[in-house]
Every structure is written in structure tokens, then in C-alpha cells.
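Shown here: the complex without one of its protein chains, the others still in place.
This part shows chain A:
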């Protein structure tokens, strides 16, 4: 037993190192992509009518005349400590604004994640076990429809139903960036539902097909022949195995939420990271765009890392280095 711990630790460490490298590469890519955009920060700040002298002076003040690698290094060190630089538009540090936006996004993303994952895994397993029966058809059809309708459409329909026709929820967050958590609470429901639906559909489909695969495998047949009830077979034997392939889909979808929030937050005027991103792109607020891109990359990497580590914990085959037949 002791002998197997060391390789596992090594495996985890190697996985962590890969994650770190991915984030570094992402930051490098983001930084140089932004540098490659036409016109530099000084030009953006001063507008098109600016005199060359004024642009040169501002470039010097902002340190833009320094070596690009030096600037990357400084920016990276700053980012690591939460200092993402100064917003070009508001003139205030990017960090605190980004933090508030991130918190607001989490306010809709976390419930969507928890409810969405739980709901969709359950539905997926039910559909898989009852393959070909009416409940499977209904679940599959509904998830296919939800998957096909883009988020902004789901958002619009929900607003029409629950904010305009039957006014239970507010249609938009009126106070925008200055809304407190208490003010946001009535408004988080509709966006959270939209994200849940958008995310759940994919997971239902994957969970269903992997359940079907597992239910057809030999060890499930053995369990059935052993005389276990269907319930026991499904929840004790089939589901843990069926969840493994679904795990990566869940991870990718959770990370994908960050992309989904861009559209959803704008429809609801919800002051989260997606809206901040759209506004910074619109205003050419390069430091903010850079910070958001890196934070998004970080979330992606962390989600995938978590999925891999959970898989490692759940599946002994992954830990015991190719001893299994596969």
C-alpha cells in the first residue's frame, strides 16, 4: 500500500505543475495578443486626434516604452498579487472592480452549477436506466430542445414569462454596478435558471449515454445475476462508474458558464464579469480585458484540475499505473 502512495503524490504534483504551466502560457498569450492589437494603450486613451507628442509623453508615463518582456514580467508579478493595473476608462485599479464582478457572477453561477449538476446527473441516469421508455424520450427530447435554443433566447422567454406577463421577478438589475448583494438577490433567479438550463442539457446527454454503456457491461450483469434489486444495481454499481466519463463534461461546462454569463448578464443588466468584459471590450479598456482573460483561464484550469483530481480519487485504475487491462 505504501508503495502506491508515492506514485500517486507524484501524479498529483505533475498534474498541478501542468495546470500552473497552462495558466502561465495563457497569461503569455493574453498579454501578447493584447499587445498585438492595433493602436496602443496611449493611443486608445488619447483618441484619434491626439498629437504624436502627447502620445509619446503618455507612453513614457505608462512605461509603454519599456521592453515588452520586462512589462510582461511586471504585469505577471502584479497579477499574482491581485494588482491588475489601472483601468483606462475609470482610472481606478482593475482588481477591486473585477473582484466585485466576479463575486456577482458567482452569485448566479454557483447555484446554477450546484442545481444544474445535481439535476442533470439524476435526470441523465434515470434516462439511461429507463432507456427507450417514455420518461427517457421526454428527458432526451426536452434536453435536446434546451440545448438547441441559445441562452439569450431562453433568457428572453423567461423575462417575457416571469417579469412581464407574470411579474414575479425583475427583468433587469436597475442599479447595475452599485447594486449590493441584498439588492441583487431578487434578480439572481432568472439568470441562474438560464445558466442551469443551458448547462444541464449537455450533462444530461452525456450522463445518459455513459449510464447506458455501463448498464450493458459485464459487471452490471453479474450484479443483476447475483440477485440485487435494480435500485441497488443502479446506485451502488452502475452510477459510480457512469459518473467518471461525465466528470470532464461537467468540468468543461462549469468553466463554460463563464462564457455563457457574457450573454446572460447583458440581457439582465447583471453587474458580473461577463458584463464587465463586454464593456471593457467596447471601451478598449485593455488592462481590464487582460485581467478578465487571465481570471477566465484560471477558472478553466482549476475546474479541469478539480475534475482530474476527483477522477483520481474515484477511480483506482488511474492511480495504479496501467495495472488495469485498459
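A few remarks follow.
In the analysis below, a contact is a pair of C-beta atoms (placed from the backbone, for glycine too) under 8 Å apart; a residue touches a chain by one contact, two chains touch by 3 or more; residues count from 1.
Rule of thumb we're sticking to: contacts and distances are computed from a predicted model.
Looking at the choices "NADH-quinone oxidoreductase subunit K", "Heme exporter protein C", "ABC transporter substrate-binding protein" or "Elongation factor P--(R)-beta-lysine ligase", the name in the UniProt record of the chain not drawn here is "ABC transporter substrate-binding protein".
Annotation: of A:57, A:118, A:141 or A:160, A:160 touches the absent chain (contact as defined above).
When you scan A:18, A:232 or A:283 for touch with the missing chain, the hit is A:283.
Screening A:176, A:240 or A:316 against the full complex identifies A:176 as the residue touching the chain left out.
Here the missing chain is touched by one residue of A:62, A:149 or A:309, and it is A:149. Residues 48, 87, 89-91, 145, 147-150, 153, 156-157, 159-161, 163-165, 167, 170-172, 174-178, 202, 205-206, 249, 252-253, 256, 259, 266-269, 275, 278-279, 282-283, 285, 300 are the ones on chain A that touch the missing chain.
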